[in-house]
Structures are given as C-alpha cells and as structure tokens.
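With one protein chain held back, the other chains of the complex are shown just where they sit.
Chain lettering (A, B and C) follows the sequence in which the chains are written, and residue indices restart at 1 in each chain.
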Amino acid sequence: MKALLWVPFIVVPAFIQSNFILSIFIFSFILAIAAVSFNLIFGFTGQLSMFHSAAFGIAAYVTSLTASIFHVSFWLALFPAIGLTVFISLVIGSICFNFQLRAFYFAVITLAFSELARLVILNWNNITNGTLGLMVLDKPFVWIPGAGLMKIDGMFGWYFFSLAALIFTVAVCSLVLRSWIGRCFAAIRLNEDLAQTLGIDTFRYKLLSFTLANTLAAISGSLYAFYTGYIEPNYLSINQSLDIISMVLLGGRSSIVGPIAGAFMLTGLPHMIELSAEARAILYGGVLIATILILPQGLIGTLASWRRAA
Amino acid sequence: MRRLGCMVAALVATASSPVAAQNIVKIGQIEAQTGANAIYGYMSSHGLALAVNEVNKAGGFKVGDKTYTIELIASDTRGDPKEASIQLKRMLETEGVKFVFGPFLSNVFVTVEPYAKQFNGKFLMMGGATRIHDFIGTPEHDFLIRTWNWDAGPKGFGNLMVDRLIKETGVKKIAMLFQNDQGGKVLVDIYAPLFKQKGIETQLELFEPGTKDFSAVLAKLAAGKPDVLFPSYSDAYLYDIVRQSTEGGYFRKFFLVRGSLGPGLKNKDEIDDYFVYVPKYFEQAEKTDPKVAKFIADYKAFYRRDFPYDQAPLCSSSCYDHLFMLIEAMKKASSVDDVARIRKELLSMTYDGLWKIRFDEKGEEIFNFDVVRMKRGGQLSVTSVDVE
Amino acid sequence: MLQLLVGQTLNGVIVGTLYGIIALGVTLTFGITGIVNFALGEFMMIGAYVTWYLFDVVGLPFPVAIWPAIAAAAACGFAADQLLFRFTRNNLINGLLVSIGLISIIEAAALLLWTTTPKDMGYVLSGAVRLGEVSIPKMKLVVFALLAAVMFLTYAALSRTWIGKAAYAFSQNPEAAMLMGVRTDILQSTVVVYSTALAGFGGALYATLYSLEPSMGGLYILKGVEAAILGGIGSLIGSLAGGIILGVTEAVGSIYLPGAFRDAYGLIFVVAILLYRPSGLFGAER
Partner (left out) sequence: MLLEVINLTKRFGGLTAVTDVSLSIAAGEIVGIFGPNGSGKTTLINLIAGILAPSAGRILWKTAEIQGRSPHTIAAAGVVKTFQNPQLFMELSIYDNVAIASHLQLRRRFGLNRVTELLPWPHASRHAEIATAIDRVITLCRLEAVRDRTAASLSYGQEKMLGVAMAMMCDPELLLLDEPASGLGEDEIRTLEEALRDLRDAGATLCVIDHKVDFLARIADRAIALQQGAMIAEGAPASVLRHPRVVEAYLGRQHDRA
C-alpha cells in the first residue's frame, strides 16, 4: 500500500507547468536519492560516514567524462562510475572497519579520504579541467514502450526520470532493510558486541552498508551531473556532505521517507521564504540545532511517533 | 511572504504566465552573497541595492509619460549552480524579470547558460563572469552583456599592463602565485601565454583557497630568483602574501591585475615597486570627482558601515553604474520591456558615471582604467590608460 | 636548499603551535564532555576580530586588547555551552552537528558585522630575525613563545590544581570521579569555556600574523582536529606535537611538492598514523 504514496508525485506535473517549481522537485528527487542512501549507513547502521559527497562527486565525474571522451551513452557510462565507487568503497571500508575505528575516528578518516579525492579531481587539470569544471552537454536516452527511444531533455522528461530513479532507490533500500540484512544493520547499530556473539559478521555487513550507500549515491551524482549539465570539484566538498546530513536529520534518520522530506525542505524552502543571505544562513543553523535538540527524531519521525501515540 | 503567494499562484495551473505588476520594473540579480567565492557577488549585490534604493527614493524614473519604480529580486546563489538555475527559472518564468544582473561566477554562468539561451531576445543578462566571454557575440546569445573589463584580447587591459610593466621595470622573469580556484586558473590561462609571447620567463605556484601562511611557497618561488611577484587576485590573500614576502625578504616588486593598493601601502617602506591595475583609484577620485564622493557617502549612509577601499567597490560601483545605464537606455528606447531596443541603446551609448563605460558591438564592456604605481616609501604615480 | 629546508621547518613549527592551541581545546572538550566542538574555529575568529577592533579601531595597545578578546570568546563559549552543548554531553554525533549549526550562525553574524572585506590589523611587531639565509618574522617568534607558554601552563595546571586533577580523574573514570565529589556539570562547563578561551587567545595572536575574514574559522578547526587526532585525543602534549607535526609536514611538503596539495600532506599523514596507531602518537594504547 505504501506504493500509493507515490501517486501524488506522478500527477503533480499535470497541474504544475512552472519550470521553477518542477526544477525544485527534480533537484529534490535527485538529492533525496543521496539522502536516502546516506541514511542506510548513518541512520540504519549507525556509522557517520563523511565519504558520501565524494562518492556522489566521483561518480558524477566518471560518468560524464566517460560519456564525453568515449562518446558512449549515459547508461554505459554509468557502469565504470558504479564499478569505481564499489571498488573505492570496499577499499576504504575495509581499511576503516578492519581497524575497528570508532564513531569519531571513522567520520574523520572518511572525511580525510573524501578531501583527498576532492584534491585529486581539483588538481588533475588535463582531465577534469580543475576548478573551472566541465560542461555536460549530452543527455540520457530511455526506451519507452510505444514512444520508443526518447531523449531525456526538458522538465517533464527529467521529472519522471529522476522520480523513477528515486522510486528505484527507495525500493532497493526497503527490500534490503526488511530482509535479514536490515536486521544485521540494526544489530550493528544497537549493540555490536551482541551482534558478534550471535554470529553476525559485523565487518562484512558494515562494509556492505557502506558500499551500497555509496553506490546509490553514485547514481544520484551521475543524474545530478547530467541534469545540471555541469560538474565541478565542489560536488565533493564537505558542505555537500553536510547538506545531505542535514536533510537526513531534518526529515528523520529512523525511516526511509524522512530523508526524502528533508531533501524537499532543504531544496525548496530557501526559494519560498524571502530572506537576506545572512538571515538565511542563521535560520539554517538555528533550524539544524533545533531539530537535533528538540526533534531528534526529525520531522517525519516525530509525526510517526505522534501517530503511534494517538 | 509575497513569494509564498506566487508559489501558490504557480501551483494553480496557470503559473507559467508572468505576473507583471503595473509601473514596476523587475530587476533580478543572481550572485553568491555568501560562501567561499562570495567576495565579488557580495559587493555587487551591495552596489545594485544601493542604486535601486536611490532610484526609488527619487520617486522612480520616467519613461515616456509613465513613472516606474524598481523591484529588486536578489537571491543568494552561495556559488551553487543548483541554486542559481532554480532562481533564474523563477525570475524569468514566475516573476517575468527582463533584466538580470550577474553572475560574476563562471561555474554559475555555464550552468544556467543552456536554459537562459531559450529566452534569448526575451531578457538581458548583465554578468561579469569570465566564461561569458566564450559565449558573447555567438548566435542565440544576444541576451548576454558582459559587465567587466576583459584581460585578454586586443582591447583587454592585460596586454597593456604587461607592456607597461616591461617598459618601466625591464622585468625578465616573473613568479605567479594564485589560489587554485576559478579566478586563479583563468588568470593563469590568460597571462602565462601573454608573458611567454613577450619573452618573459614565468614560474607558477597554486595554493589551496584558505591558505594564510605562504612563506613556504614564497621561499620556494624566491629560490628561482624572479624579479617580480604576480600574486593572487583577492585582498584576502594579498595582505598576507605581500607582508610575508617583504618580511621574509623574498620579494620587493609586485605586479597586480586585481586587488587593491592597500597591501602595498601597508608595507610601503619594504617595497621597491608595486604595480597595480585599478579600474578607478577611489582614494584619489574621492577627492577630485564629486560623483565618486557622493557614491562613497551614500554607501556609508545606506549600509551604516565605512567604505571598503579594496577591490570590492569595483564590483559595487560597476553594478551601480550599470543600473543607471540601463535606465538611460530604457528612456532612449522609450520602453521598459522591448529588450532588443534597450540592448541596442545600451551598446550604442557611452555612459559617464563613476566610470566612463561603453560596450563594443558584441556586448563586451570597455572602460578606461588607472595604473597606479607605488615606489618605495609610498609615493604614487597614477596614469589613466585610455583603452581606445 | 638546506637553508630553505631549515627555515621552513622552523616556520612549520611556529604555524603548528597555532594548530596546536585549537587541538588542545578539541582534546580537552572531547576528554571531559565526550563531544568534538567543531565551532572552536569560530571562537578563534571572534577573538581575532575583537582584537583587531580594539587595536585598530579603538586604538588600545595590543597587550591590553588581547584580554577583552579572550573574554569575548569565553563569554560566547559560555553562552553556547549553557544553551546548546549542555544538552549534547557524551553524544558525539549530536554534538558534532550542533556545533556545525553553530558555525553557520556565527559566520553569518560575522558577515553582517564585518562583511567579506578582509581586515588586516596594524603590525604589532614587524621585521624579521635573520640567521644567515634563514629569516623568521619577529612576531612569529613572539606568537610561538606565547602559545607554547600557555600550553605548558595548561599542562601544569591540569597536573597540579584541584580542578585539573578532577578533570583528569573524570576523563579516566566519570563514575569514580563523581563519587569523589566532582561536580560534573561545573567541571564540564569550565572545560568547554576554557577551550573557547584558548581559541580566543589563539585568534588574538592569529590577528597579529594574518588578515581576517569571517570564513577563517572553518579551515583552522579542521587542522585542529587533525592535529588532535595525530597527537592522540586526550593527550595534551600530543595536541601540541600533533600541531607541530602537521605544520612542518605542510611547510616542508609544499617545498618539494606542489603547493596546491598542501592540505593533502597533512591528511595523508593523519590517515597513516591512525592506521598504524589508532590511539594517536601520544595517546594511551587502548
């Protein structure tokens, strides 16, 4: 029945023609993919990874560079991106989890690795064009029964394309989470020693969570690059990670829906409330703090617990 | 709140038709007012807001027999292409803005360019981003007007500056030290070939934005025994670079095409030669030119803070002038929305405001500038260079 | 080349102590309250700007201007502790995120007050000491001396005074310490405020060396945390050593390798150390 929740999203474009609003939706969808996947490792497995924006950015670069250099389609270019992300995640993950790095250390080491990734992309000028970034001009094609091969261009195409990607992500996450894998994630989050004595290979499942999260982030990154049509090293910046974290916190880290709501809030609200730049920054910080201190469950989480209480 | 209103309006199917209010000219601005690369955008937003306030305080401006006031929609892009592209959509479609100021940041510009192109002929974009240079004058890009002097090219000041430097100092080898960001990279791409072609040897070092201690890089560069240092483009770093160069005895000669005279004056007794490009040397002009004096006074009054004499006024004053230029053009075209005519008028006029500004046929801005040269002890020689 | 190496090593040591003072704050806060205060860099910024204001605008002599600066940073620290950090004790992740929210607030406030235009304070002491080819600015030597002094005083205080002993006991075993009659809340607030005061002091000295912008804090806290981890969280000498190692790595690194990678050299070092010795160089083996 949860599937019905998507229906409103599918009918939205029928009522809204404004590109301004639609683009907010599209960005929200794409960033929601990143947020939902980040919540796999953060909210459900309890590890604060700062590598998320790196996975997002690396994939963005690999996909668009492959597409432009070898003149292959978005879909083909996606494979090396995902492949590389998986590889990197496995390497970094096994380093971190092998050494039993605790919460703070894990955060710092992953942060260090993502900064290194950013610096490499920043200074690898002849490939990445350094700080000037690259324009991504070609668009993905999809085959639609009846319509045949269709180029994803313009608002409606992107709207449904990114929506589909988000639905896919949510489906993957919910299937994984309701399986034994999800139970293992929970066990790791709640009590790692106990999980061990119950025969759960915590190393393997942490690694799985880390890799899966980064892979989905990679998808979101590639979409982002092809939608905005521009990539720059800032995609890997710490602020990008912090934005994703804030989305998860605002929406709530205990559910899949939470991060989606968070993504919409953080992407949409700044454009609906007229504020000076400074005031906006202050409000942002204030809201972030307030959520952590007053609604640690996040918005959705709190609503849910109210429903349960009522 | 008003914006929530138009969100609702947008949500109700008919959003795409712009809500044009009576006797109001909407001006949009997309600049980074916060974030790492905010320094240009932040000040240009100051300049434009100041100008708009002046126009409206004076009761607006007359075009034909109607009097118009200006509504400024300035949103903060934080230098994030995503934000900018959303904001531009809002301005052009929901708000029906016809004149957009900015962006100064190239990454923002290249992101919005494909979208803006679709509105070619329906609006004007007056931005300072260096990458605009690659598109301006090409088909479908009549909406572009570049509001900043361009280093490269025959009319560019880079050429003139380097010639002057060679003539006056006989430099043989120059060391370049830039932050590793958009601006820095652009300067390298422009000036490295320029020096090469004029037979000057160059050394290059880039540094991470945010660096404050340069002694390592400076020492490294100085080891190559260059005559002149060509440092950064932002006072945020110039103060530190100049001080550390002189204190450490690494460099005593500097060549600047961005940034202000401040760092030089501060270390005047340690410096042999401080060669700086200044679109307008405000400290002097304030005394001689009443317009500049008024501008500085208004700025102080409006923002209730003293006037920043670094590179910032360049942005603010240029945007300030550009608004009055635009109004001028509207009057000449006797229309506030016939974009094509207004553009034609803009390109054909020479505006004599804080600066003497005109555009070439492509829409590239051309303004005269000053070369200020400071010798040891701080005595200055100001030469204004006429680009023509 | 040798002079270059020697000179930059010395310079790295001095710059490192500035990282060290922040690292010291990080270590203390983490040891006693179990959180990492990422906003420390902002308190440094506050200290720096207040010093600049009092010295340049008001015209107080530097030795006088420095005290209100420290006080201001400490006051803000106290407010932040009472309003925010009090509720995130021993909750690492929440503490982290609250301090990140605080960063964006303080930075925006600084932007309102002082704009992006850089402020370069008048020189308290200019010129440099030259030993052969090697030259070191006088002010840097002073800063180094002051910072080192403060850090060793802190160290001494923690090993002599009652509050210091209490703090140490607490960081070792909270329950036992409380049984010994240590007032947890007071102790924790004291430490948080002290660390912000340290940051303010660091900022005041920073202002004598470098120009100021509202965004200066963000960079320094990262270095501070790196240094603290390098030296080993919980070790006071470690935080100084970590800072110095970081400073030297960066200075020397950018002589032989591209300066654009400067920040990477430190990071690689941190990763390497952590993998080789998770408790840091001076941290107690766990």
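In the analysis below, a residue touches a chain if its C-beta (ideal position, glycine included) is under 8 Å from a C-beta of that chain, and two chains touch if they have at least 3 such contacts.
Owing to the predicted nature of the structure, the values given are computational and were not obtained by experimental measurement.
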Of the chains you can see, which ones touch the chain that is left out?
A
Looking at A:200, A:217, A:231 or A:288, which residue reaches the missing chain?
A:200
It is residues of subunit A that touch the chain not shown, namely 171, 175-176, 179-181, 183-184, 186-187, 190-191, 193-202
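We adopt the following convention: only the chains that are shown with their structure count from here on.
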Have a look at which chains touch which and call the overall pattern line, ring, star, complete or other.
complete
Subunit B-subunit C separation of Cα centroids, rounded to whole Å:
36
Please work out the Cα centroid separation of subunit A and subunit C, and write it as a whole number of Å.
33
Per-residue multi-chain contacts in subunit B, two or more chains:
34, 42, 180, 206, 208
Can you list the residues of subunit C that touch 2 or more other chains?
108, 111, 258, 260, 263
Please output the residues of subunit B touching subunit A within their complex, sorted ascending.
1-4, 7, 10-13, 15-16, 33-34, 42, 75-76, 78-83, 85-87, 89-90, 93-94, 106-107, 110-111, 114, 131, 180-182, 184-186, 206, 208
Help me check something: in the complex, which residues belonging to subunit C touch subunit B?
1, 4, 7-8, 11-12, 15, 108, 111, 115-118, 120, 123, 126-128, 130, 135, 137, 209-211, 213, 215-216, 218-219, 250-252, 254-255, 258-260, 262-263
Subunit B partner contacts - residues on subunit A that touch it in the complex
15-21, 23-24, 27, 119, 122-123, 125, 130-133, 135, 228-230, 232, 234, 267, 270-274, 276-278, 280-281
